[in-house]
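The other protein chains are all here in position, but one chain of the complex has been omitted.
To keep things simple, chains are lettered A, B and C as they appear, and every chain counts its residues starting from 1.
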Amino acid sequence: MTLGITIVSHVPDIAAGLPKLLTQVAADVPLTYAGGTDDGDIGTSMAKISQAFDDNAADEILAFYDLGSAKMNLEMAQEMSDKTIHLYDTALIEGAYTAASLLEAGVPLADVEEQLKPLKIK
Amino acid sequence: MTLGITIVSHVPDIAAGLPKLLTQVAADVPLTYAGGTDDGDIGTSMAKISQAFDDNAADEILAFYDLGSAKMNLEMAQEMSDKTIHLYDTALIEGAYTAASLLEAGVPLADVEEQLKPLKIK
Amino acid sequence: MALTVDNLTEWINAFAQKVTDKKDYLSELDTPIGDGDHGNNMARGVKAVQESLDAKAPADLTAAFKQIAMALISKVGGASGPLYGTAFLEMAKKSKDSTEIADLFAAADAGIKKRGGAQAGDKTMVDVWEPLAAKLASGSLTQAEIDEAVNSTEEMIAKKGRASYLGERSSGHLDPGAMSSGYLFTALIETEGIL
Partner (left out) sequence: MALTVDNLTEWINAFAQKVTDKKDYLSELDTPIGDGDHGNNMARGVKAVQESLDAKAPADLTAAFKQIAMALISKVGGASGPLYGTAFLEMAKKSKDSTEIADLFAAADAGIKKRGGAQAGDKTMVDVWEPLAAKLASGSLTQAEIDEAVNSTEEMIAKKGRASYLGERSSGHLDPGAMSSGYLFTALIETEGIL
């Protein structure tokens, strides 16, 4: 069971930019992202999120998002995915960074989730 | 006394992207950002942060950052700036979004800070 | 009080027309307490719905609801996309055992609440869907009741969605999603032969 990370942001630049911060500390963790609407505007897209789940080389995914409406699309994509998707209501950047650091160090999921708890702000 | 926001991120794309989310809800709040090192790599730059403070049309600035080393450069830039700079240890995206929404609605700084407290995670 | 592909299509077209006519107003409502895009989001969504129904005539009510849901989910872009989308997806599911308006709207209302986690009083579209679904269950719905539900959101303090970031400052503004939902119900009572 490999663990990966998917980033969902309303802004395409943020979604594309955050993995650049994460790969620095987690070169081996599968990372995918979905940013903006289908048209590339500010918003989120269930289709893009589903694609990011599919494209992720891992079969179990930790997903992080920015604002509430992203969460709704994430949950729809989660319901439609064959993979096990864990959704965290943490600060997007800080939560994803923490998870990436720990996954790279081989920390088991339960311990990663313990570390994410203080970052829950939604 | 006008209030503005400055975003500091290790990643140029995140720094440039977050204001796109904020202007949607805060068209009238002066927003500037500093992302990456002087060479545009992942990291932060005191000079870029100072520039972002200078370029901000406001004379009092709420500053948000991603990781700890950004905070150190922010503090150096803060010490050198003539403006009043408030630094928040909140989640970057969520803190800046909250502040932007409230400032646009004309909420006074003390109340904005009260709303930011639950988002403090650093 | 039963739905068919024909009167569903008529209803949805009437809704699309209202949303398109009121696009700017809906975005205006979304400006002080949101990001000012609700009208654009919904107009893009209903256009996609109509294109979908035009491109492929649905075989039955379930298929029609699904097409509507999918168009909204993929084209709206904002929070209202998954919310309206879920409402129509739940109606699609329910339509397999009932075509009764009351049953369909009860399912849609439950779906919206589950998707968004909002309850009545949170200043969202739920404040329109919940009371009006209940009215439909009791057998009648008037424009005055729709207006009342929409207007009830004005004084509320938002607990969900972007407006919730404003806390008490969200009070004094109509909720844009409540307004667009009001159009959906108005279109419903204006469509001959449904109620």
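Of note:
The working rule: contacts are C-beta pairs under 8 Å (C-beta built on N, C-alpha and C of every residue); 3 or more make two chains touch, one makes a residue touch a chain.
Since this is a predicted model, take the numbers as computed values, not measurements.
When the full complex is examined, the chain removed from view is found to touch A, B.
Touch with the chain omitted from the figure is made, among B:Q24, B:T44 or B:Q115, by B:T44.
Although one chain is not drawn, its touching partners on subunit B can still be listed: residues 37-39, 41-47, 67-69, 72-73, 75-76. In the full complex, subunit A touches the hidden chain at residues 24-25, 97-98, 101-102, 105, 107, 115.
The definition used in the following text is that only the chains that are shown with their structure count from here on.
More C-beta pairs in contact connect the chains of A-C than those of the other pair, out of B-C and A-C.
Computed centre separation for the pair subunit A/subunit B is 24 angstrom, with centres defined by C-alpha atoms. One finds 37 Å separating the Cα centroids of subunit B and subunit C. Between the CA-based centres of subunit A and subunit C the separation comes to 29 Å, rounded to the whole angstrom. Residue positions 24, 97 of subunit B each touch two or more of the other chains. Shown for subunit C are the residues in touch with two or more other chains, namely 35, 37, 162.
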